[in-house]
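Removed from the display is one protein chain of the complex; every other protein chain stays in position.
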Amino acid sequence: MNREREPIFSAKNMRLLLGPLNRDNPVAVQILGICSVLAVTAKLRPAFVMAVSVVAVAALASLIMSALRKTIPSRIRIIVQLVVIAFLVIIVDQILKAYVYEVSKQLSVFVGLIITNCIIMGRVEAFALGNKPWPSLLDGLGNGLGYGVILIVVGFFRELLGAGELWGRQVIPDSFYEAGYMNNGLMLLPPMALIIVGVIIWIQRSFNKDVVDK
Amino acid sequence: MNRNSNTYIVVYATAMVVIVALALSFASLALRDRQQANIENEMKRAILRSIGIEAQGGMAAVDALYARYIVGSFAVDARGEVVEGANAFELLANLRAVYALPPDERELPVFVSRDGQGVERYIIPLWGSGLWGPIWGYLALESDWKTVSGAVFYHQGETPGLGAEIAESWFGDRFAGKTIFRDGQFVSVSVEKRRGTEPPGPHSVDAITGGTITAFAVGRMIRESLQGYLPFIQLQKENE
Partner (left out) sequence: MENIFNIFIKSIFVDNMVFAYFFGMCSYIAVSKSVKTAMGLGVTVTFVMVTTVSLNWLLTRYLLNPGALAWMGGEFAAVDLSFLSFIVFIAVMASFVQIAEMAVEKFSPALYNSLGIFLPLIAVHCAIMGGSLFMQERAYENIGEAATFAFGSGIGWWLAIIMMAAIREKLKYSNIPRPLRGAGITFIITGLAGMAFMSFLGIQM
């Protein structure tokens, strides 16, 4: 964090933060960390809480591991990473249980699964262990956000089309229902989350031609 | 210092474990009261639902409603006697463990509600197993100890859209007005799959289309849970 040598928000640092939101999106491009967390996207609210949790854990894990990088014995590197990530996730879980109990019940075991989210482990291993704390924090933050955006987009469409609601409030006017509109219950079921992610990848890759698989 | 020497690794790992354990214990202790309050609040909300009060708003609102309507609680044993000094709320929080005991060692909680008109009701927690996992609920009885005034059910993992419908209020509402005694004999309220258009009798309700196994399990849960309260209920009826 040295202003004279490099401004805090230099072009390079901004790229770390914003790249994962589009071009290097961890879910759409790197296919990391899909894991389980899509299971909580049936409604926008749990998806949002989950996104915030992942961003917090990803950013803090990258920061802590980067700060410790010179002290960690390489032979127990993975174990140290797991312990730090698990520690952060337990704290997040405890806070959710204490302050947003209803949502934490909907998230059930999926908070614990942040530990095994490949993005967090992957960014720590690939970036934080070789870089200074500040860029690492931005990298973790950016990747967490890139992931959170996907969760929120999926949650938005599933709740809107599946229940006609957003954030638990009805947004599709009654006149639509009277005119014969029906909620698509299938959107709330697990398979649709996968199909929506597939479509997001399709759209994203139509605009970024260089990441298309052969 | 050599970062890969065994001494360094052992010291590093030990320090890490100690720091993490201390920090986690501290966080857990600091947040435990609030977490406990959330869990109790959820049970209070469910108890209120069984007497037809949907608590809106946050924890304070639920606490206030609970304090207004729930006037007492006690626990009964297998001989039908009230257990001195038992904490009904604690029993309720550990209902799974209570039902794991042999029937004559169980101490079963009862909650008493009184509404604005002074009408008393008795709320009995239920515990059983559904198709895929545990189901539970609350059955509110009128002060005659035989007419059901309301019921709510919860489940852990019944089939969405089929068995999981037991948690919807329309299913619980089917139990209102039923009676658990016929000519002084305990018959419970059963869940039945019937043909024809006759409405169900006073001791049964309709099952759920596509969710019959879970719905039958609710009937079984009510019968088996009430069985433990029967000695107490019989005593109450004799005293009348």
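Going in written order, the chains are labelled A and B, and every chain counts its residues from 1.
Assume a contact is a pair of C-beta atoms (placed from the backbone, for glycine too) under 8 Å apart; a residue touches a chain by one contact, two chains touch by 3 or more.
Every value quoted in this text rests on a predicted model; they were computed, and no experiment measured them.
Q: With the full complex in mind, choose from A:Ala42, A:Ile72, A:Ala86 or A:Leu145 the residue touching the hidden chain.
A: Result: among the candidates, A:Ala86 touches the missing chain.
Q: Which residue from B:Arg3, B:Arg96 or B:Lys193 sits in contact with the chain not drawn here?
A: B:Arg96
Q: Residue by residue, what part of chain A touches the chain that was omitted?
A: Touching the chain left out of view, chain A contributes residues 28, 31-39, 78-79, 82-83, 86-87, 89-90, 93-94, 108-109, 112-113, 115-118, 121, 186, 189-195, 197-199, 201-206, 209, 212-214.
Q: For review purposes, identify every residue of chain B that touches the missing chain, sorted by number.
A: These residues touch the chain not displayed: 20-21, 24-25, 27-28, 96, 131-133, 156-157, 159-162, 210, 212-213.
Note that only the chains that are shown with their structure count from here on.
Q: When the C-alpha atoms of chain A and chain B are each averaged to a single point, how far apart are the two points in Å?
A: 36
Q: Enumerate the contact residues on chain B facing chain A in the complex.
A: 3-4, 8-9, 12-13, 16-17, 20, 23-24, 27-28, 31, 34-35, 38-39, 41-42, 160-161
Q: Can you list the residues on chain A that touch chain B in the complex?
A: 71-76, 79-80, 83, 87, 90-91, 94-95, 97-99, 101, 185, 189
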